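Left out: one protein chain. Kept in place: all the others.
A and B label the chains in the order they appear, each numbered from 1.
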Amino acid sequence: MDIEQVKERAGPREFSPKDDLPEEYRKAATRMIQFHANSEIMGAYLEKPFIRQAPSLDRKLAFSAKVQDEIGHGQLLYRAAESLGVKTRDEMLDELAEGKGKFLNCFHYPMDSWVETPMIAFFVDGAAMRRQATLKQSSWEPYAHAMDKVCFEEGFHVKHGEAILYELMTGSKKEQELTQEAFEEWWPRIIQFFGPTDDKSTHHDFSADVGLKTMTNDELRNAFLNAYVPKAEKYGLEIPDEPRIRDNGDSTYEVVEDDLDWDEFFTIAKNDYDPGKGQIDGRKQAQDAVEWVRETLDSHEQRFAGGTQPQAAD
Amino acid sequence: MASAEQLPGPNDLSDEEREAVETLLFRLADDEFVLAERYTEWQVRAPTLESDLALANIAQDELGHARLWYDLLQDFGPDEPELIWERDPGEWYHSTLTELPFEEGDWADPILRSYLYDAAEEIRLEALEDSSYARIRNRVGKVQGEEDYHLEHAQNWLERLAEEEQSRERVQTALDRLWPHAQTIFAPTDEEVEERIDDLGLRTKSLAEMREEWRETVVPYLEDLGLSVDAGGETDLPEVTGRNLSHTDDWDDLWEDFTATYRELGREEATRIMKDPDEVE
Partner (left out) sequence: MIWEVFRQEQAGEYHTHCGNVHAPDREMALMFAEIQHGRRKPTNSLWVVPQKEIGEVDTEEANFGGTTDKSYRWAQSYSFEAAAEEVADSESEQVQAERQRGDD
């Protein structure tokens, strides 16, 4: 298949590993899914300390389950990316460790306090779920399949984040104030989750043309703001004055892009933002520390030629 | 069938009976809670994504078990904050095996620790199947239903790690460090209370009997894997056993960490998401 045929055929779940797809498609799909998978891992990395920090037994269980799910999503997504035949999972995880793998802007910021947890667990996860729901229509079938399972699980994450937000905003005055502060700090980053307006986005056109993604950054940001601005206000959060957001009254919004720090955004996009670099290195250290276990598993696998030998009756 | 007479419900126990039940429950609950707290350190740090998911699952199972046992302690009055978030670190009953920190990347430790603990847990739960205290007896099956996976998980891993010289040595190092602490699983809290626990039929095997059974299980298994076990007698109990409410310094650090949010936010309640275990039984 050449790229013109791909564009012609492009549609939901149209392409699978047995299709003979041009390199351009495989690379674009790998880049997109790898980014998504990396984001699951780095999101989990950021949230993991809050398993320990959770102030109740049930919250601890839920946080552990949530982080577990994110790693599970990473597993599904790396498999969907691997099946494009461009890179193996190990290669992608190594790239992430070496600072070459890209991931969501929000996961480059440090998260220090419990009051910050709903910023990721409610707003960022809510934004992610908005996007993921549209990716069930992606043209790369393994990606769409992964999205079925991810969306099935993600509902729990967003509801869990919402419950924490509600609890904080109905808690002590101190909790409410700290939560508002955290919200003001995170809100611009959350808006930037969807990237710059479409005319400034570089990868969109091709991804849309070959059906990898089905909605634009602007459409997704509008849908997110429609659903989550009223929610934030309902829980008593004040939307910061900046970035200015104009409600057009027809379910669309205009974000005054100059109010957002795009220098920081693009520094982050290059993995050059200091806190993010620390998080990348921290994860690398953890990954390197268990390299010996993977080596043991590999030699075990080779010794048994993949476990297809007859096994003792069990 | 329980050989001893059945004990009444929580409100009708004598002070001595209640002390025996509480001692038993605190050990069960604290072991599971603290071990799970340690296991969760491996989330996002395990050797592969699949193994990350599996150990996280085990941690959640153990937390769920702790939740069942703490709930039975609530029968006697204290709520979750008093049982967990506000309890002084010097009043915890867990074995020191559960509280030790991991060294970075030392995957042999959680695997071996899980094996030593889960092999003991199997024996300990079996001895509660016919407990004279119905509230405990009725919850044992649910806990056992999840323990099979834990033991199988630990053994599958141990057998593979033991195949290679390099990784077997790591298991051996972990064994040398953990072995004395594992002995504390069956260490007494107070000899007199232990005797009462047996006399009341709260469990059907004494600590000494369970410890013997555990050693007869784990020593040959580990030796078959090519590991050497320094199987001394009672003398290899460390000074701090956890059971006697003395702990390592690492426990104080861990306690500080997991209670930090609760204290910093000045919380007085612990949020419930799930129904009371009695409602789902």
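As a working rule, contacts are C-beta pairs under 8 Å (C-beta built on N, C-alpha and C of every residue); 3 or more make two chains touch, one makes a residue touch a chain.
Not measured: the values here are computed from a predicted model.
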{"item": "Full-complex contact with the absent chain, from A:62, A:76, A:111 or A:147", "value": "A:76"}
{"item": "Hidden partner chain, touching residue among B:40, B:57 or B:204", "value": "B:57"}
{"item": "Which of B:14, B:138, B:156 or B:246 contacts the chain that the document leaves out", "value": "B:156"}
{"item": "Option touching the unshown chain, where A:58, A:153 or A:261 are the choices", "value": "A:153"}
{"item": "Residues of chain A (touch criterion as defined above) contacting the omitted chain", "value": "18, 72, 75-76, 79, 89, 145, 149, 152-153, 297-298, 300-301, 304, 306-308, 311"}
{"item": "Interface with the unshown chain - residue positions in chain B", "value": "48-51, 53-54, 57, 149, 152-153, 156, 160"}
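Keep in mind that, in the parts below, only the chains that are shown with their structure count from here on.
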{"item": "Chain A-chain B separation of Cα centroids, rounded to whole Å", "value": "36"}
{"item": "Residue ranges of chain A touching chain B (in the complex, touch as defined)", "value": "41, 44-45, 48, 51-62, 64-65, 67-68, 71-72, 74-75, 78, 89, 114-115, 163, 167, 171-172, 174-175, 283, 285-286, 288-290, 292-297, 299-300, 303"}
{"item": "Contact footprint of chain A on chain B as seen in their complex", "value": "33, 37, 40-41, 43-53, 56-57, 59-60, 63-64, 66-67, 70, 80, 84-85, 104-105, 107, 160-161, 163-164, 166-167, 170, 257-258, 260-262, 264-267, 270-274"}
